[in-house]
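Only a single protein chain was left out; the remaining protein chains are all shown in position.
Just so it is clear, A, B and C label the chains in written order, and each chain counts residues from 1 on its own.
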Amino acid sequence: MNAHSDTAHHEGKNYLNHERGLWSWLTTTDHKRIGLLYLYSILTFFLAGGVFALLMRTELARAGADIIQNPEVYNVYFTLHGVLMIFMFIVPGIPATMGNFLLPLMIGAKDVAFPRLNLFSWYIYVIGAVMAGFALIHPPDTGWTFYAPYSIKSGSSVVLMTAAAFVLGFSSILTGLNFIVTIHKLRAPGMTWFRLPVFVWGTYATAVIQTLATPVVGMTLVLLLMERVMGVGVFNPDLGGDPVLFEHLFWFYSHPVVYIMVLPAFGVIGEIIPVFSRKPLFGYKAVVFASVAIAGVSFIVWAHHMFVAGISDTAAKVFSILTFGVAIPTAVKVFNWVSTMYKGSITFATPMLYAIAFVFLFMIAGTTGIYLATLATDVFYHDTYFVVAHFHYTIQGGAVIGLIAALHFWFPKMSGKMYNETLAKIAFVLVVVGFNLTFLPQFVLGMEGMPRRYYDYPPEFQTLHTISTIGAFINGIGYTWALLNLAFAALFGKVKAPANPFNSLSLEWQTSSPPPHENFHTVPEVTDYPYAYGRPLSYENH
Amino acid sequence: MAHNSHSSHAADHSELGHIIPFAVYRNVLIILLILTIITVAVSRVDFGVLNIVVAMAIASVKAGIVAAYFMHLKYENPIIWIYVLFPIILLFLMMGGIFVDNPTRRDPKIYYEVPAATENQSATNH
Amino acid sequence: MSHASAQPLKGPPHIHHMDSVTAYHAAKLGMWLFLATEILLFAVLFTAFAIYRWYNLEEFHAGSHHLNWILGMTNTAVLLFSSFTAALAVDAGQKGNNKAVVKLVGVTIACGAIFLIIKYFEYSSKYHHGYFPGQANYLEFKNFLGLYYCMTGLHALHVIIGMGLLTWVLLKAKKDRFSHDYYTPVEIGALYWHLVDLIWIYLFPLLYLVG
Partner (left out) sequence: MFRYLPEQASDFAHKVDWINNLITDISVFFTVAIVGSMIAFAIIWRKRDGKDHETPRIEGSHFLEAVWTIVPTIISIYVAAYGYVIFDEMRDIPEDAPTVNVTGQMWRWDFLYPNGKKTTGELVVPVDEPVKLLMTSRDVLHSFFIPAMRVKMDVIPKQFTSLWFRPVKTGEYRVFCTEYCGRDHSSMLASLRVLSKADYERWLNDRSDEAKAARMKPADLGKELYTQKGCNACHSLDGSRLVGPSFLKLYGKEEALADGTTVKVDENYLSSSITNPNAQIVAGFPPNMMPSFAGQVTDDELFAMIEFIKSIEEPQQAAPAAVVQEDAAALAAMSPEQRGKRIYETKLCITCHSLDGSPLVGPTFKGLYGKSGKLADGSTYVADEEYIRNSVYDPASKVVEGFAPAMPSFQGQLSEEDVKDLIEFLKTVK
């Protein structure tokens, strides 16, 4: 890409220091700063959700009651773990942080289409988080899925928590809407659709799902709320409601939502592998179409969460077959990533290590998904630890590893500093080893029939549970280490980052690190797609 | 493709929205009111199962007219068309998925009166 | 936007990151996307309505006969007329006629208020006859009435939000802000108002006539 090089010295003014003080951050409309606001918020909840996970794992290390004497407390812990991690951490996860920061930079815009709306979304997110915080006074114990009729009968503050989820969803809608308009209207001259980096494509597909699926769960939660407060008779079987309908409507959003989490991570991996392999992304258009296809298909597979939930056999069969449709574009992506490395010149910087681990973990996540899409086996695996492990491989092994990879990759751009590579690699080893140690045993537990959301379990499952708990602590230490390393580098790091430390061709690296408030001092002209690495095979130009 | 023109000067009028003559708005309102009356009138006639289909068809014509003229959809960019059609398709997918399920259940019934444990035997399935 | 003070009274506000034509089209696309989310919000209710209607056809028929279709039709006419005035307001905006915008938007808001008043009478009559959730007669048509309240309630909430949005437009028009090259808020507000009308076009036959 022959984008205008824009790294000229601008007397040290950048988006971080052109205005100072807390107030300038709280009133900023700069997408880069808002991305950071989101980042700080979600990492806080990641930490909190992680603490609940570790509390649960500690309790489960041995059969019987250990640190938690009352099962109700355990039930609260897994509910809060789910709510925090899903609604407050990983849904805003990559799109609202990296997406906000990178999207305008990558398409050569000065900001998102609606900067004030962007700030507003963050405030809505904060309001949702505060509401969820108030719900902790009488914490809900329904699981993050809020299944009726238990959520109608539970004495805990389900109302406040579902209202919080609704508000958080509204924030998500506004972010998605903003991104769609930005990508449609604000691309730099020459930035055609097929010159967009795959991260932008991933974010676009995500934004479509965010905008169009979130209202469904929002309304469903409002109906649940109405059911609780007024008893309108929509989900309550005592009033003629069908609780399975709640599951349908809930999963209509909550299945696509896993693609909200993971599609941007796909994009991140698609950015990292070419840069560190010095090769064009293999099959760029196939990768793009796969993203769009996944987003499309994600809307019609929801009932695979419900094969044994009391839906009809016919419905189960239809949705099983549709579900296999997701497998194909996902497989295409994996093949393309791996092929990109073929004949490359590969450096093992930390982001690349995470990308390689991502492919490995996502292979396991994807293939274990086949068991759950296949009817005969899903009957056995549904609601066992197998599902728990599969889900964590996709979301933690996929989305969270993707986020951590992105944080390392774009850290020089965001902070203008370099992090300590050795410490980052140690954290990487801890994360990957700890993660596999946590969740591989859970696959085996699931195969042996261990049901999920159990406070206590028969003694024969103990060994694997103990291993899983040890892994969880290693994993937790790994994430803390990785994030502290980055935080330390951002605050006290001495090594200044060059504009383009990894020699990437995409637009965000063509401006200084950290970028100026306006992103680019001159409007960039784009003449090629961002993966034109390597020696041309022929002399034909793009 | 992208409407990102380099000039920041006041734009040419035609680049903004389309202007529709007053008569069109007036006629549209009249048609809408007539269709409302037709809806009510038609609901007096019993078409059996088709009652709801007829009612929804008329409503869709009305909605289409409102969208096309009042909301200027007729003159809009195709991308807006896509984002109008998308949620409607999703609505049908949602309904479709759920209608594949409930009516085909073995015992597609919600029992208002609780069958007590001892009476479960009477609830046979087919 | 640090240039707010330098903003001219009439004409498009200065936006630092895009030109005014792009801003207009971006705002419109954004609004349409938002309307798409609104459609999906109601889609959940329509789906629930469809499936419970399938379960309890008789109850839905009987329940719909308990609603006053004359009031429903009046409300339909009121909303259609308000949509008409909203569309005319956009037309006035396109021509930069701020006075007409004030009048037409004012009429639209008034129509919204009439709609809400009629709705209030419908609700209170239901309440007095014991057809509210938790009241004695509610269980007779619980699925139908439950969805009736949810759908019309959510719709009424949208009417209120729409009136708020239009009030903001009205205040801007009073300050003579709109011109032929800047009338985005009028168009955005009107689009939202039309959606309120669109939803009602479906709710009226569904709830009052067919059941």
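The criterion applied here is as follows: a contact is a pair of C-beta atoms (placed from the backbone, for glycine too) under 8 Å apart; a residue touches a chain by one contact, two chains touch by 3 or more.
All values derive from a computational prediction rather than experimental measurement.
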Check the whole complex and report which displayed chains the hidden chain contacts.
A, B
Specify the residue from the set A:Y147, A:F435 or A:W509 that touches the hidden chain.
A:Y147
Specify the residue from the set A:A48, A:V159 or A:V338 that touches the hidden chain.
A:V338
So one chain is hidden, and I want to know which residue out of A:S320, A:T438, A:T469 or A:Q510 touches that hidden chain in the complete assembly.
A:S320
Residue positions on chain A contacting the omitted chain are 63-65, 69-72, 75, 141-143, 147, 149-150, 153-154, 237-238, 240, 242-244, 277-280, 282-286, 308-310, 313, 316-317, 320-321, 324, 327-328, 331-332, 334-336, 338-339, 341-348, 356, 359-360, 363-364, 367-368, 370-371, 373-380, 382-384, 444, 447-449, 451-459, 531-537
Need a quick check: the contact residues on chain B for the chain that isn't drawn.
106-107, 109-112, 114-115, 117-118, 120-121, 123, 125
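Operating definition for what follows: only the chains that are shown with their structure count from here on.
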Interface with more contacting C-beta pairs, comparing A-C to A-B
A-C
What whole-Å value do you get for the distance between chain A and chain B if each is reduced to the mean of its CA atoms?
33
Which chain A residues sit where two or more other chains touch them?
184-186, 212, 216, 240-242, 245, 249
Residues in chain B with touches to at least two other chains are numbered 3-4, 6, 79, 86-87, 90, 94, 98, 102-103, 110
Across the complex, what residues on chain B touch chain A?
1-4, 6, 79, 86-87, 90, 93-94, 97-98, 100-106, 108, 110, 112
Show which residues of chain A lie in contact with chain C when the two form their complex.
29, 109-111, 113-117, 173, 177-178, 180-181, 184-186, 211-216, 218-220, 222-223, 226, 230-234, 239-242, 245, 249, 518
Going by the contact rule set out above, which residues of chain C touch chain A in the complex?
1, 16-18, 22, 25-27, 29-30, 33-34, 36-38, 40-45, 47-48, 51-52, 55-56, 133-134, 139, 142-143, 145-147, 149-150, 154
